[in-house]
Each structure stands twice: as C-alpha cells, then as structure tokens.
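As you look at this complex, bear in mind that one protein chain is not there, while each of the others sits in place.
The block that comes next holds chain A.
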Amino acid sequence: MFPYYEPDWSVLPPELNRRFNPAFNMATIKQAINEAVERVRMPTPMRLRDLIRQIRAARTAAEERSVVNKECAYIRSTFREEDSVWRCRNIAKLLYIHMLGYPAHFGQLECLKLIASSRFTDKRIGYLGAMLLLDERQDVHLLITNCLKNDLNSTTQFVVGLALCTLGAIASPEMARDLASEIERLMKSPNAYIRKKAALCAFRIIKRVPELMEIFLPATRSLLSEKNHGVLITGVTLITEMCEVSPDTLNHFKKVVPNLVRILKNLILAGYSPEHDVSGVSDPFLQVKILKLLRVLGKNDPEASEAMNDILAQVATNTETSKNVGNAILYETVLSIMDIKSESGLRVLAINILGRFLLNNDKNIRYVALNTLLKTVYIDTSAVQRHRSTILECLKDPDVSIRRRAMELSFALINGQNIRTMMKELLTFLEKSDSEFKAHCSSGIVLAAERFSPTKRWHLDTLLKVLIAAGNYVRDDVISSTIQLISETTSQQAYITLQLWQALSVDVCDKQPLTQVAVWAIGEYGDALLTAPIEDGMNFERPTEEDVINCYQRILWSPQNSSTTKQYTLMSLTKLSTRFTQTNNKIQQIISSFCSSLHIELQQRGVEFSQLFGKYNHLRSALLERMPPMEVVRQNDVQTNGDMDETEDKTSESSPQHYTSESNALLDLLGPSDTSELDVISSTAIPSQPIPSSNNQDLLDLLGGLDPMPMPASNTDIGVILENNNSSLPLNNNQTANFLSGDILNTNLINEKHVPVITAFDKNGLKIVFAIERLQDSNTVSINMTATNSALSNMTDFLFQAAVPKTFQLQMLSPSGTIIIPSGQITQVLRVTNPSKAILRMRIRLSYVLDGTPVQEQTEVNNFPTDIWD
C-alpha cells in the first residue's frame, strides 16, 4: 500500500548504508581518534552503539548471553560506584538489554536518580527507563511520585511534557490521587503542548480512579473551544471517558453536541489544510473521536440524535472512500448511526455503506463490514438481507477470518424464504472449508434446517449432505437428530434408506457419523432396500442381499472404523437377519466371530446376538421388530408404560435390544420427557405381579443363560431389557437397572416377582420367609414377611418381633393375623431405612402358642442380599 518505504528499508548496517559515507563522516574520524585515545586513558564504558553491534555479532544464543551478562555485571558495578557521569549511557544500554528479554529490574532506582538529575538528557532517558522498567506493583512509585511532582512544576515545557507522558503511561491509583490537582492546574496552562498532555493524563487518571472526575470537570469544557487539534482531540477523548463513567456527566455534556457538530462540519467543509490532511481527508483522527463522542451522547436520546442526524448524513455522503482513512471515518459513522436514535433513511444509508464495504478490494474493510453487519443484523435484518449475495460471495474469500464472519452472518440471515439458496451455498462452503469450520458449520446448518425446512424430504436430503460433506467433524447431536428425523418421517424412510445405502457403498472411513446413521437406517428398513420402488430420476442400482452383507463385513473388518460404528453395524446386521431371507448363515457367521473380539463391547454384542440364533431363535423376529417412530413429545406414552398387554410387550422388545447398542447420544433423544416416564415405569415395573406372558418367562431364562458370562458391563443392558418389558420405551436408568440386574445376577434368587427372597427361619413347622423390595428412590426396603405353618395344628397368639442395629430405622406394619391355621400363612410388612447403606442384620423373636404350649424362638438373620441398597 505504501511502496515508497520498501526500497529504503535496508538490511545493511549503517556503515554500509548509502546514506552513510564513511570517508566524509566526522563521526567515524572522531570514533577512530577516540578509540586511539581510549587505549591510553581510563577506559570509558562501552557505547550503546558498540554494545548493540557486539550483541548483533553474536552467532549463538550462548554467545549473546555471555556478552549481555558481562555488560550487565559491568553496569551493576558502575551503579554501585554511583557513577553519575555515565549513568545515562548505562541505563540506555540496560534498556536495550531489557528489550532482548533479560532481567533489568536492578536499573529501576538508577532511573529515578536520572530523573532527579538536572540534565535534560538524563531526564529523557530516566523517564523512558521508568516507563519501561517500572510497573505499578513497584514500591518505588512513591519516589517517582515526588520526582513527577517536581517536574510538573518545571519551567521547561519539555520537562513537564516528559513527566506528563510518564504519568499517562504508568499512573497507579495512588499516583493518580496524589497528582490529580497538579494535572488539573496544567489543563489550564496557556501552553497548548502542556494542555493536551494534561488532558490525556486526566483521562488516564479517571480511568484508574473514576471518583477523581469531579475536579477536572470545570477545566474540561473549555478544551472544546480550542483551535489546536491536539488539544481538541485530547479534550474530546477526555469528555468521552467522563460520559462513559457517569450518567450525570453524560447529561451535563449533552449541551456540547452543537459544538461538536460545528467542529465536525468545519473539518469536512474547510479547505485543504496541509498540517492535518491525510490523503485528502482532514484530520481523520479528530473526526473519528468526535463521531465516537456523538455516539455516546446520542444513545437513547432522541433530541440529541436529531441534532446530529444532518452532520452524520453529511459525513456519510461526503467522505472520500478510495483510501483506508476515509473508510475508517465511514465505519465510525455507521457505528454512530446504528447506535443513536437516527432516522430510518440514515440507517439504510449506513447499511448500504457496509454493503459497499463488502465489495471493497481491501480485505480489512470487508472484515470490518462483516463484523459490523453481524452486530446490526438482529436490529435491521431486512436491510442486511439485501446484501445477502455479497455476503455469500465472502464465503469464498481467501482470508479465513473473513470466511468465518461471513459464515456466521449467513446463518443469521437464513429464513424460510431463502433457505434453499442459502443452504446450497453453505453446503458448498462446508464441503470445501477447512476442518476448523466443519463442526461449527455443520451444526449451524442442522439447526437452520430444523427451523426452516420447507419439506421433510428436503430436510433429510440436507442432513445427508451434511453427513457426507462434514465427515468426521459432524457433532454427535447431528447423528441422533438425523436418526430421530428418519424414524418419525415414515413416508420418507424407504427413500432415505436407498440414499444412505448409496452413500455407504463408497468409501466412508472418514465419515463415521454417516456410517452410523446409514447402518441404523438399513438395519431398521433394510427390506426397503430390496423391495421399495425406485423413484423416477433416481440413479439407483439395487443391491442384492449379498452386496449389503459384504459392505457390512467391510465396515466391521476395517480398522479405521471406530468401535461405536462397529457396534451400530453389528446391531444393524442382527436386525437384517430378520429382514433378509437368504443370507442368514453369513450374518450368523459374522456375528459369532465377534464372540471372541478383543473389544469388550463388541464381544458382548457378539455373544448376546449369537444367542438369538441358537437357543432363542424363536424369539429373534419378535425382538428385532422395527422400532416404532420416535416422537419428541410423547405425553400419551406415559399411560401405556405400565400396560401389561402382551402385544404391547412384543412390539416393545425390539427397542431396548436395539438401544443397548446405540451410543448414549441416541438415548438423549428422548429428551425432557425422559424423567417423567421413568417414574411411572419404575413404580409399576418393580413391584409388578407375576407376568402372565410366556414371552417374559423366556426372557428371564435367557438372562439366566447369560448370567455366568464374564461380562461386567452387561448389568445395565440386561436391566434395560427387564425394565422395558413393561414399557414401550427404550430407556436406560442406572439406578433401577442396577437394582434389578444386580439381584438377578448376584443372588440367583429369581422368582416370578423379581424380588430376592430369603428364608429367615425354618423350625418346628414354622417357616419365615422375607421378600425384599427396594422402595423407589429411597434408602428404604420393604420386607414382606410371610409366616407359614406346616405343623398339624393351629398356631395362636403369633407374635413376630424384629430388631435392627441403631443405624437402621425399622417400621413394622400390623400383621394380617395372629392365628396361623395348618398350611396357612400370615404376612406382615416391615420397612427398613438405611441411610448409611450398611449391611443389614436383623434379630427376630417369634412367639406363639402351639397345642397350648407357648413357644418362643429367637434368631439372627444375616443372609440378606448385600446389594439391596445399591
């Protein structure tokens, strides 16, 4: 952009530079003589220039370090000797060393000594050193405050200037408090050079300590009546800060709006002034500052906004836009127009300026435009919509930050009307974009498609394209939402299955999510693959069963596929065994080969599914039924959950089986309705009565068969199966699942009630049996005591007493009776609460009268199942 600098940036050292003619240079002659003299005199410290040369001549980092260390040691020693003649030079060297990254804190105090010196050179370097070496954590601040106070009263304007500059850079809250009144005095100085610096110091002081603002207020207003641009710009900066800090001051300064408008008007209308001109624009720095202050003053104020409408329009139309500088002003103008209560015509003008920015050759201007549009798009979408095509064009920009902004902006612009065209562009973008964009972009597309899809078919197509284009960068939620959509869109299932098969038959190693969705769909609707009519215009080659199985084999055997994908595939393959007719043997073979898989999840599936081909073959088709369509809101299901209807059971069995192989993401699908349903299920499923269906019995046997297998992870799955016998919902809940499965697997006390039963006492014809049930979501178990009399005569006055350790709480309900006839029984319910989850022990005492003889028995029950509290 500014080529006239380029040729002159020489890489040559000064002595070889063309501007540097050694033959006629006094300095070199002087240097030669100096060096000669230095050989005989006391050595003076190395000069800054020589040190820099030496350091630059170092070829290795170690060499550089040694030069620096040597010099630092020397500088330290001169500091110790209080050498005031060369202090300035030594600090200058130290500052250079500091810039290279070496520690230089030992120079802090020396800087203060330099500042205290009366020589201007010393002060100049001393203040420079103070700005570079001190930060506000330093305790030397008190010392420097005193130095500053002195110099702020100096008669030399440049000494005052140095002090102001330093205060502006390193003002700490304490310094600000100590020196505020000095600054206030200097703000009224007749010297413009000092006034402008004092104004910025005041700005910094207010930034650090806002409550100091008061004292500067009177002196501030007059800064705006200046001619000097330095004072003007610093004054505007100061007022802006004051207005941002306090609403009262903001109101106070509302009356300067006309002044600001006048200054701005003068700037844009006045003729060429060489002093402040920047490529044809008059003092852009001041213009931008004024525009920013106008923005602050006009915000939420119709009256002030009205007063600045005209000038904003003038700036917006009159500014030269061929250079960056003009666009900087336009950019600030747009921001102001959007922020104040401006006329609608002006807003359109502002958006159009941004639209023009988008077409600019300068990438910086395009970036700024996109950024600003992104901020305004929610305020005025329709105006931004007009520039949609330009924004879409920016998706192809070579600059990655511009592409990112354009993408975000495109998503913000999508609506029901433009979704088809927008999506087309965005999908192309997704295909070609870098990996860093893919996750974000695919999620954005999925969200937009969910909100604005014109048809289900289009929605499915879009999701499929996302899965293909974004490959492995697709987020997990996309998988589950796609599956859900397929499941609930019954009319499109055949179509999308064919599409997915086509996508699957090319190489998909880098598209795990696609593979997962595809095998899920083929597993569910695999018959469609073989029989569904092919729509016109669809270029589809119908696969044979063999083709599909071969493809599955490839997926399962490929080491590139993740184990989750393989789990999906294995489940799907099992399902296909009931959809396909000729390939069952092969399917069985593949599945059984996973019985010895090293991966525990896959092995488990291999073993479980193999069972379905052997002993439980008759169950297979029922278990692997097609899933019922998933719905997001499923209020009605709550009623049917506890339904013991046999047909209901049959259809539902496929779902839990299926779900055990899905990732958790799929379970999330059930969404918010999840918990409410669970409550219903558990309350009905657990204390359930013996289930009349033979089907369920078989299922329990099946579990028994699985039991001895060394699969710790299987607990939940079996639990789910059990639980879902009574529900049509594929749910997983660890608490209930573990409870059920734990009992089954660990105690082998399966009875028809699914509850563990222990015999507490069996003597002289009296048998006491405990049936233990955990009450939901509590630490309480309910023990159903049944006392059976196998003696030949009545037991009368039967009394059952129980005691538990103190950590438990025991509640006994009244017994069903006190007389047990021969072969009869009575029951009594005990509730035991166990907050500490300790192992339950119970002492029981039984008393009754048998044949006129009182009998008393006492025993301890220790054989409670250990996992009832789990």
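The rule we apply is simple: a residue touches a chain if its C-beta (ideal position, glycine included) is under 8 Å from a C-beta of that chain, and two chains touch if they have at least 3 such contacts; residues count from 1.
Methods note: contacts and distances are computed from a predicted model.
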TODO: Choose one: "WD40 repeat-like protein", "BING4 C-terminal domain-containing protein", "AP complex subunit sigma" or "DNA damage-binding protein 1". The correct choice is the protein name in UniProt for the chain not shown.
DONE: "AP complex subunit sigma"
- [ ] Have a look at A:76, A:363, A:457 or A:554 and name the one touching the chain we're not showing.
- [x] A:363
- [ ] Quick one: say which of A:145, A:220 or A:237 touches the chain that got left out.
- [x] A:237
Task: Contact residue for the chain not shown (choose from A:124, A:177, A:341 or A:356) - done: A:124
Task: Option touching the unshown chain, where A:49, A:451, A:599 or A:845 are the choices - done: A:49
- [ ] Determine and list the chain A residues touching the chain excluded from the picture.
- [x] 2, 5-6, 8-14, 17, 19, 30, 33-34, 37, 44, 47-50, 52, 56, 85, 88-89, 92, 95-96, 99-101, 105, 119-121, 124-125, 128, 131-132, 135-137, 156, 158, 161, 164-165, 168-172, 193, 196-197, 200-201, 203-204, 207, 229-230, 233-234, 237, 275-276, 278, 283-286, 288-289, 292, 324-325, 327-329, 331-332, 363-368, 398-402
